[in-house]
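Accompanying notes for the structure given below.
Here the complex is missing one protein chain, while the rest keep their positions.
Up next, chain A:
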Amino acid sequence: MVKTLPKTDVVIVGVGWAGGIIASELTKQGLNVVGLEKGRERETEDYYMVHDELRYALRYELMQDLSKDTLTFRGNEKIRALPMRQYGSFLLGDGLGGAGVHWNGQTFRFLPYDFEIRSKTIERYGKNKIPADMTLQDWGITYDELEPYYDKFEKMAGISGEENPLGGKRSDKYPTPPMKHSPQMRMFKKATEKLKYHPYTVPSANLSEAYENPDGISRAACQYCAFCERFGCEYGAKADPVVTVIPVAKQTGKFDLRTHSWVRRILHKDGKATGVRYTDVTTGEEIEQPADTVVVTSYVFNNVKLLLNSKIGKPYDPSTGKGVVGKNYAYQVVKGSAVGYFEDEKFNNFAGAGALGMVIDDFNGDNFDHSDVDFLHGGYLALTQTGQRPIQNNPIPKESPTWGKEFKQNSLKYINKTLSVSAMGASLPFKQHYLDLDPVYKDTFGDPVIRMTYDFKDQDRHLAQFTAKKAEGILKEMGADKIDTMKELGPYNITTYQSTHNTGGVIMGDDPNTSAVNNYSQMWDMDNLFVVGASSFPHNSGYNPTDTVGALAYRAAEGVIKYQKSGGILA
């Protein structure tokens, strides 16, 4: 027996950054919103015992329970896809706030180049610069059009930063000043200035000072306690949906938030969404929530999964390149980095904050000439000080033993004597990289899980070698006595952590034949359905994605409000 509830204006699937932002914007405008969240409620009080590396970083306290849902992976179509049985390469957030709770808080805007990447690449280098199987697309929106929404997200979250000398034009400065500079950050700054690069402080959602945002939400300053990524913030200093947008939505009295509500289908009839069907995981009860507009704001993989399991949109077919749902899955190329050993120095590597660091964009986007390199785009190079917790950080020189007496000596010696310069390499889309439904493996309710087909390409290998070489140059200038530099990227491996920057699958654009949503994140094929998140990125840039997810969510919120008034496909 399925229970059917009274109709609401808007139902939101997944209450993380995108869901939280849209809930707050819509309820402020007087719309009635139901928010369905698969996981549990979260609050700052949960983090009293948060300085526990084992529980949070290694046992994944804040992550989705893989025994209930996972995805399968294969490097290419000839290999049998097998389930990701344990965490590795990326981590799936769970519960209220989603991945917005366990992020580091590095809040970068993408470059103007990103949004018009195909046009601008052809304009500067000609069509042949783009490999035949690279499905590079413009986003159907420009940086200037998205700028006001970036500004809105940054003011809501209180981002601490200073202007990027090589970034897009800003309408206003960051709402709070940059984070403090540690000695290693000062070393990076000095070295990169000497190399004629353009260093600036990493824009941070860990507040540099106490801040009250335009919604009247006040938060405390960051304490540099070194527990951000994979952890929740016990001070509420790190911006996350639970301490920013969700309370604003709740305060309106218009937001009906239901946790433990696992949405399994988007319901639709005659080309219109009619609501969603979900399971109350505490009782097993099947419930239908009808709505005028459905907004899907779960993580990348689940956004695609829900559409495909609900039979909405044309599934992507890699053999023809036709269809859109599941297309342009992309990731992040972070391994092109280098580690420096400083024999006569000692650093406070145990201290830090998730978004504490210095960064350069001289080798990001199209900020340098690609005529003589065999890849497109690039990535930022940064020295970040996120706090080196002891189980996961045991730096030892390459080729030295990984256990035993020598390992112990090296790891104890070098822990506070190593610094890394790391790259955030862009990930560009290829015809063969996509998401679809796995034909064999099922989630806890018997629904097919997502199947990922993805591997690194020459583009990625060349890019990683390039950024690694630049990282090495910076460390040399910083005075490292010995440097270990990545030499070969190797195949994509789902077992080693790289980054939780998965993108694509429900991409945006200006053509329904090549994209799934328009630049309001509205489905071309179903105008009262919005699918929001990094799933709408046609490629992933050389930056952390959250600022762009936030900006697109504010844009989508505006779209939903417009749609509720006038209907139709928004232009």
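As a working rule, a residue touches a chain if its C-beta (ideal position, glycine included) is under 8 Å from a C-beta of that chain, and two chains touch if they have at least 3 such contacts; residues count from 1.
Quick note on the criterion: contacts and distances are computed from a predicted model.
**Q** Name the chain not shown, per its UniProt record: "Gluconate 2-dehydrogenase subunit 3 family protein", "Tryptophan synthase alpha chain", "Fe-S cluster assembly protein SufD" or "ABC transporter permease"?
**A** Missing chain, UniProt protein name: "Gluconate 2-dehydrogenase subunit 3 family protein".
**Q** Have a look at A:Thr4, A:Ser119 or A:Gln409 and name the one touching the chain we're not showing.
**A** Of the candidates A:Thr4, A:Ser119 or A:Gln409, A:Gln409 is in touch with the missing chain.
**Q** Using the definition of touch stated at the top, determine which of A:Thr70, A:Thr176, A:Thr201 or A:Ser422 touches the missing chain.
**A** Considering the complete complex, A:Thr70 is the one touching the chain left out.
**Q** Which listed residue, A:Gly39, A:Gly352, A:Gly378 or A:Gly473, touches the chain dropped from view?
**A** Residue touching the absent chain, from the options given: A:Gly352.
**Q** Could you pull out which residues of chain A are in touch with the chain that's been left out?
**A** Touching the chain left out of view, chain A contributes residues 48-49, 51-54, 58-60, 65-67, 70, 73-75, 79-80, 82-86, 88, 180-183, 221-226, 346-348, 350-352, 356, 390-391, 394, 402-405, 407-409, 411-412, 415-416, 440-442, 491-495.
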